[in-house]
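With one protein chain removed, the remaining protein chains of the complex are shown where they sit.
Per-chain numbering from 1; labels A, B and C assigned in written order.
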Amino acid sequence: MPLVDLRNVFRSFRRPDGSSVWAVNDVSLTVEQGQTTALIGESGSGKSTLGRLVLGLLPPDSGTVSFEGVNIAGLPRPEMRRLRARLGVVFQEPYESLNPRLTVGAIVEEPLIIHRPALTRAERRARVDQALREVDLDPQVADRYPQAMSGGQQQRVGIARALILEPSLVVLDEPTSSLDLSVRAQILELFGRLRAKHGLTYLFISHDITTVEYFSDQVIVLYLGRVVERGPTPEVLARPRHPYTQALLSARLSVDPTVSPPHFPMTGDPPSPTAFIPGCPLVGRCPLEVSECSKAPVPLHAVGVGHEVACIRA
Amino acid sequence: MLSVRDLETRFVTRRGVVYAANGVSFDVGDGEIVGIVGESGSGKSVTISSVLGLIRPPGAVVGGSAMFDGTDLLKLPGRALRHIRGARIGFIAQNPFGALNPILNIEAQFANVTRAHGRADRATIRQNALEMLKRVGIAGPERVLDGYAHELSGGMAQRVVIALALLLNPSLVVADEPTTALDVTVQRQILDLIAGLIREGRRSMLIVTHDLGVVAQYCDRVVVMYSGRVVEEGPVATVFTRPLHPYTLALLRAVPRRGEPIQALGGRVPDLLSKPVGCAFRHRCAFAKPRCESETPEIRPVASTNPLGRTVACHLDVEREVPALAAG
Amino acid sequence: MANVVQANSDAQSSPAPVAAQQRVAKPSRSGGFLRLVARRLLLIPISMFFVITFSYFLVEMMPGDPALAIAGTTASEREVTIIRQQLGLDRPFDERYASFIAGVVQGDFGISFFDGQSVRESIFRFLPASLELMVLSLSLAALIGISIGAMAGYFRRRAPDSIARIGITALQAVPEFLIGLLLIFTVFYLWRLAPPPVGRLGLSDSYPDPVTRFLFIDLIIAGDWDGLVSALHRALLPVLTLAIGTAAYFAKVSRTTIGAAMESRQVQFARACGLSEFMVLRYALLQARTPILTYAAILIGTLVGGASIIETMFAWQGLGQWGLASIIALDVPAIQGFIIATGLFSMLVYLALDLLVAALDPRVTHE
Partner (left out) sequence: MSSLALSRPGIVRRNLGLWLGLAIVFGLLLAGFFLPLPYDPIKPDANAVLEPPSAAHWFGTDNLGFDVFSRVIAAAQRDLPLALGGALVAALIGVPLGLATTLKNRASNLIMRGLDAFQAFPLLVLAIALVTLTGNRLEMVVLAIIVIQTPRFVRLIRAEGLAIRESRFIEAAEAMGASPARILFVHLLPNVSGVVMVQLSIAAANALTVVAALSFLGIGVSPPTPSWGVMIQGGARLMTSGEWWVSLFPGLAVFLAVMSLNLIADELDIIFERSSR
């Protein structure tokens, strides 16, 4: 049984002017225990919305969101709150995700107060110290406030908080994209180490294909709220079949000046998310476009072992 | 074209004096694209703001020179500098929606820039604007000109900013993280566009970025900054294949590569609240010596690469003591 | 007002959400604008219902027997009975409330206990004077305040800014009536530059025919230039009093907003394009326009009726003076009429502001 199982999930948002944005449009996906699954896409692709759906922070309009076999979409609030002990999350903006009026110690301790009421104060304190050490922070920082720390340290605090209850799933919502390159590497290295040590399952949300390539086992490529391609990361990135995945790959610029930049196949900007798109969402930007593309949505079909793509030319 | 020497910029804040740029020197040659690369707090944006005279109180440029076509931009009175900005030096901003005026229509913004540098009648302004918009790849320039910034997509808005920067045919273009605010698939298009326009007009460009890939693929020379100083400078082709400063090396090694363990650089960027003594990178440097504590390394040419014009600010005998990029 | 404040905080929010909005195709401009007008117009009856109900309950709150309190200790039994009848205290509550609302909706505010005049008539009689005072003092205040604020904002964190900041804070700490008294002492008593603070015209001047009921306009229509000069001279102190107090608020809001605008990326880009400092300041003013307008609307809303102390001090004969006199005389129908009139007036001002902001800002076509 997969740890997370989304079936035909739709989620739209109503804009103040009355129009609707289809953030997630008929998405089905699974996250397997012990694997790192990456959701990759540009802004407006629905990847963060998917993260919130998985965390039960947003209800879907339709479809089922199962976590450990339980559909969390219709779960009563108290039960959902109890379930949250097994879900961890690390957000993009380390500083904004930490309450500036709480000390680092209080921030990391909070999940214990909520979900482990039997623990004594001293026991909690010991667990907090241990969690801080795990993320390479000196336990003495427990008395400091997050605003007195650097971005990298703040993100470590966020990680310590997400992991202190040893959750079965950790959602990483662009955890490194607001960090500097040198710090980003430190944090990625830390995620890798913690995964190896605790056998963690990550849902890794990112727009950076380099990080995704380095870090994930499975990759799901999203465009305008739809899955356009998915499969094992090495396979998908070595043999991308969807033009959008190919564009994402050729948008990546090598740091080696002797490697010349690949041909970039796409034109234009992503269209407005409020527009109704009857066919393939890439219509208008795609170099391989044929007239059938704009008629009906293209279903995902297998092109390799576990490798699926939603393109009629693939 | 542009020659910056010993630039020093400081900010007075409530927490103390921030030493943002401490003796920054570099050159931009004719027809050259130079990238300034560094992490946040390295002083890269402050450097270009200083050169363009955009530092406002509580910040101030306290020393150095920036020679552009024989005049020192830092000593120029406001009016004279203003006539260079926008006309002979174009500026591409980071976030087009922050840069474009949301209340004026696009045509008015073209008109204001044109009129800031000379007289022109409406028809000419419109004609020039239309032509420029076509050159930056905007398909319906009339509609864009009559509309407002918020009606544009990110990529389109950035094209408008580029058109404004190139409107008066500047010989130097300064770009501050020109694609950071854009979507990944749009970034490539905009970078290709900018580089094409620069090359084809035989212009020079100074581009500030934190993205090593942008430097590797689009720049001729690179200036690596750390803690308000230049630590290494030289042609991209050699600097990125054989970095000589330990910081440049560590940055390049921090790029994740599948199948290889990540080589993270420990520690963090020092704050700039005290004037740095010694090498600012020494706390994070694997090769630091006692000398690095007390003596600030001057930027110096590297002997054997001298014909290539490589310089580095490090006390080490860099060619022998700093390992190659590929070796662990 | 919530709409206004909301709209303006949206406009100032960080670039990221704005950028997200940009990608969305824009609905037709006029359509959005008309929708906004319709929605705001619909809100007025609802808000007015609150105002009317409130004005009713304010009087209902009077302790003891209101009729006795209003009539005073010297009143005869018959007078008290008449007042009681007029207030409808002899009828059940719901009937009273319903007939009050019905009257107000038809524009009938009743008859003043005090002078026996129709309250509606009195409102129309006294409103023009208040409007004249407001327009003059607010224009002057805006001119002074925005100039000071723009200067301070432009020289942010430098000497002119610090001086302006201290000056604004100090000025805001002086109650308006004290400003009036100090002006009377200096300008009238010490320097003899202004006539005594009694009324809008001197004893030797004659009032013109009330064509528009706006004194200045009527004087012009009548061609009474001496009278106009005299009236303007007498307007000097009250206008100056209100203008000085109000200018501090204008200065404060423009200092903050223009100061922030001067540090925006937009201004940085304008400078990088070589625009003149004058043009740069214009860009900053465009950005700061909405908050300043919002403030102006709030001040207009409070000044009509809210200038009652100053009107009384200078015997200006405006709505505020009349309202204040009515309150102190416990003239119930007049108080209710006054509250409803000022409430309606402010609402119309806020409506005008919302529409003006929407019309001026290409982004506020929809919420």
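We adopt the following convention: a contact is a pair of C-beta atoms (placed from the backbone, for glycine too) under 8 Å apart; a residue touches a chain by one contact, two chains touch by 3 or more.
Predicted model only: the values in this text are computed from it and were never measured.
Partners of the chain left out, restricted to shown chains and counted across the full complex, are A, C.
Check C:F113, C:F269, C:W316 or C:Y350 against the missing chain and you find that the one touching it is C:Y350. Contact with the chain not shown here comes from a single listed residue; of C:L143, C:V174 or C:A359, that residue is C:V174. Considering the full assembly, A:E93 is the residue among A:E32, A:D61, A:E93 or A:D129 that touches the omitted chain. Contact between chain A and the unshown chain involves residues 55, 57, 80-85, 87, 89, 91, 93, 96-102, 110-111, 114-115, 145, 147-148, 158, 161. By the touch rule set out above, chain C reaches the unshown chain at residues 1-2, 5, 9, 43, 46-48, 50-51, 54, 58-59, 61-64, 69, 169-170, 172-175, 177-178, 181-182, 184-185, 188-190, 196-197, 301-306, 308-309, 313, 320, 323-324, 327-328, 330, 335, 338-339, 342-344, 346-347, 350.
Everything below uses one rule, namely that only the chains that are shown with their structure count from here on.
In terms of their C-alpha centroids, the spacing between chain A and chain B amounts to 32 Å. Those residues of chain B in touch with two or more other chains are numbered 153-154.
Of all residues in chain A, those touching 2 or more other chains are 43, 269-270, listed in ascending order.
Taken in their complex, chain B has these residues touching chain C: 49, 52, 54, 56-58, 78, 82-87, 91, 93-95, 97-105, 112-113, 116-117, 148-154, 157, 161, 164-165, 174, 181. By the touch criterion stated above, chain B contacts chain A in their complex at residues 39-40, 153-156, 183-189, 191-192, 210-217, 236-237, 240-241, 250-252, 254-258, 261-266, 268-269, 284.
Across the interface of their complex, chain B is touched by residues 42-43, 150, 152-153, 180-186, 188-189, 192, 207-211, 213-215, 234, 244, 247-248, 250-258, 260-261, 264, 266-270, 285 of chain A.
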